[in-house]
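In what follows, a single structure is set out as structure tokens and then discussed.
A single protein chain has been omitted; all remaining protein chains appear in their positions.
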Amino acid sequence: MIRFIAARAGGALAVLAAITLFVAFGIRLTGDPAVVLFQGAAPSTEDIKRIQHALGTDRPFLVQYGAFVADALHGDLGTSFRSGQPVTGMIVERAGPTLALGLGGMFVALAAAFPLGAYAATHRNALADFLIRVGSLLGLSFPNFWLAIMLILIVAVRLRWLPPSGYGGPGSLVLPCVTLGIILASTLVRLVRASLLDTLGQPYMRTARAKGLREGRVVVRHGLRNALLPIVTFVGLQFGALLGGVIVLENVFAWPGLGQLALQAVTYRDYPVVQGVVVVLALGVVLVNLLVDLSYGLLNPRVRVSS
Amino acid sequence: MTATQAVSGPLPRIRVLRRRPIGFRLTLIVGLGFVALAALSALAAPLLAPHPPEAADLGARLLPPAWLRPGAAYPLGTDAIGRDLLSRIIYGARISLEVGVLSVAASGIAGTCLGLLAGYYGGWWDELAMRAADLQLSFPFILFAIVVIAVLGPGLSRIVLVLAVTQWASYARLVRSETLAVRETDYIQAARAIGLADRRIIWRHVLPNALGAVSVLATLSVANNILLEAALTFLGLGVDPSIPSWGGMLADSRNYIQTAWWDSTFPGLAIMLTVMGFNLVGDWLRDWLTPDMA
Partner (left out) sequence: MRRNAVLVFILCVVLAAGTGAVNAQSPAGSRGRSLVIVQGQDPQNWDPIATFLLSWGMVGCQVFDGLVDRGTDLKLRPGLAMSWSTADDGLNWVFKLRRGVTFHDGEPFNADAVKFTFDRLLGPEGAKGPQQGNYKSIDHVQVVDPYTVKMVMKVKDPVIITKLAGYGAMIVPPKYVQEHGSAYFGANPVGTGPFKFVEYRKDDHLTLAANPSYWGGAPRISAVTYRFVPEAATRVAELQAGRADIAQGLPVSQASVVKNDANLTLMPVGSPTVVEIRFDPSKAPAGDTRFRKAVIASIDVQKIIDTILQGYGHRVSTFQSPLSFGNDASLKPYPFDPARAKSLLAEAGVKPGTDVSLSFPSNNADFREAAQAMVSYLGAVGLKLTLTPVEQVTYFSDVLPHAKTGQIYEFGWGGWTLDFDNTAYLLYHKGEYWNPVFSDVDVEKYLEAERTTNDQRTRLKAFQALDRRLYDLAIEFPLWQSVNLWGINKRVEGFVAPPDDRVRLLPVSTR
């Protein structure tokens, strides 16, 4: 186990090194932050040189990257070009709202997907199954921004039950989480149904039934547990994608999270913030994937992670 | 599945519940119907569309559908530039299907191959493929899209590229987890024991087992990629807005939701039906690929 974790830590470091190098290089191809600061005003060549020097972007790329890595190893992700604030603090500030949105959305999705998916699987090909599958598709059938705007118009503007946007108080959490939850649930319902169907047909399920266990107990105890493998993979995948994927929702709901920070940093070519967000994101993904891999061993004893 | 039969003989069929499978056939009929409708629109757009999709009449902006405004020449109304909505939806099928299908084909094939190798051989292969997957998964999609589009310029092929490159990892991880589960089963062990070549085992026994999950993910992804194209337009990274794509139409109509409902409703409906079609076909495919349960 220790060797396994050590190997994974080595892999994670390689991933981090590769991704920061790639991001730092890639973002520098897309535009000059010195120019962006002028936003439609009229920079002279001299103005741009002056800002480039102040930001340090006139240095060779490898020097800039080396300085970033050296600072990052000391826990310092640099200073934002745009706000002049330390990047680490900016990320910490945004992690709360994004975690709240991500976990809330995932909770809504899981709470809806497990009962619906299990019901559909056990009533396979019945009308209810068909309706659940078609119904779950609705959340997948519209772009997230459109779903978000529709929910805002109906729930916040027409009915006035909740605030349309913003971050503050539990009420503001509902619309963004439900939007995200609907989108995630559409996939999850189908995945739960599919995995459950797979396991329900397995010999050990017949054994369980043959032992005289009640059908409900068979499904929950044996079926669901074994169906968890692909579901856990999906949830793991989603947590990585989630952090990047909430960008649009955070934009529509004016949510001060990591997604907006990343989008704005990219928009303004705020290199240190872009690099910082990506490092944190990559760390998160690597960690979640490690947990997913470890859980394989727990959920399916036949898989040996170290083999 | 063939793998099961080859090694351990056909399993006795079991029924989960004794219900008539209404859904099984309904799924295929409805699903194929929607997909066929979209494909037909894409292929025969010039024959079906009543107007050229780019022809604008600024005097006829945002006209409601014909049944609300008798005598009008536009069956589903017009958009904000005064173009026929029906014609644009019919032509839009081309771009949307192209984006959806091409990107899924590219990412699906690449991801499946890597996932099979990683899961079956383990070791270095696994480590390398999974770290590459981590790399891709921790790279924010939007950032990647901006970098690619900024460096290569905007365009449909770039959107397909962005979608393909940012999605292969999902296939790889899924196929790998399926492969890991299958690798340890008795029939694969048996196949190895009798000395079958790895290539043959992967091709004949492991891949078919993973295909069920892949087909589900692929059909979902076709749908999802049609929507991602819309999100890219929403964020200002889309293609030429005069070329109709459903996602682009939906993104551009968001400011008219309250004043001209048809402008966003009909492209939305087109996306919805097509997405549903692909998913229902995927479901059916999945059931068909696992006959021991039917």
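Every chain is named by a letter (A and B) in the order it is written, and numbering of its residues begins at 1.
Keep in mind that, in the parts below, a residue touches a chain if its C-beta (ideal position, glycine included) is under 8 Å from a C-beta of that chain, and two chains touch if they have at least 3 such contacts.
Since we're looking at a predicted model, the values are computed, not measured.
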item: Of A:Val36, A:Val69, A:Leu138 or A:Leu294, the residue in touch with the unshown chain; value: A:Val36
item: Which residue of B:Ala80, B:Cys113, B:Leu128 or B:Leu196 touches the chain not shown here; value: B:Ala80
item: Touching residues on subunit A - with respect to the absent chain; value: 30-32, 35-48, 50-51, 53-55, 79-80, 82-85, 90, 93-94, 96-97, 99-100, 103-104, 106-107, 110-111, 114, 145, 149, 152-153, 156-157, 160, 163-173, 251-254, 256, 260-261, 264, 267-269
item: Contact set of subunit B toward the excluded chain (per top definition); value: 54-56, 58-59, 61, 80-82, 146, 149-150, 153-154, 236-242, 252, 254-259
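Keep in mind that, in the parts below, only the chains that are shown with their structure count from here on.
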item: Inter-centroid spacing, subunit B versus subunit A (mean Cα positions, whole Å); value: 20
item: Residues of subunit A that touch subunit B when the two form their complex; value: 7, 11-12, 14-15, 18-19, 22-23, 26-27, 29-31, 121-127, 129-130, 133-134, 137-138, 140-146, 149-150, 153, 187, 190-191, 194, 197-198, 200-201, 203, 206, 229-230, 233-234, 236-237, 240-241, 243-245, 247-248, 251, 262-263, 266, 274, 277-278, 281-286, 289, 296, 300, 302-303, 307
item: Residues of subunit B defined as touching subunit A within the complex; value: 11, 14, 16-17, 19-24, 26-27, 122, 127, 130-131, 134-135, 137-144, 146-147, 150-151, 169-170, 173-174, 177-178, 180-181, 184, 212-213, 216, 220, 223-224, 227, 230-231, 234-235, 247, 250-251, 254, 257-258, 264, 268, 271-272, 275-276, 279-280, 283, 286, 290, 292-293
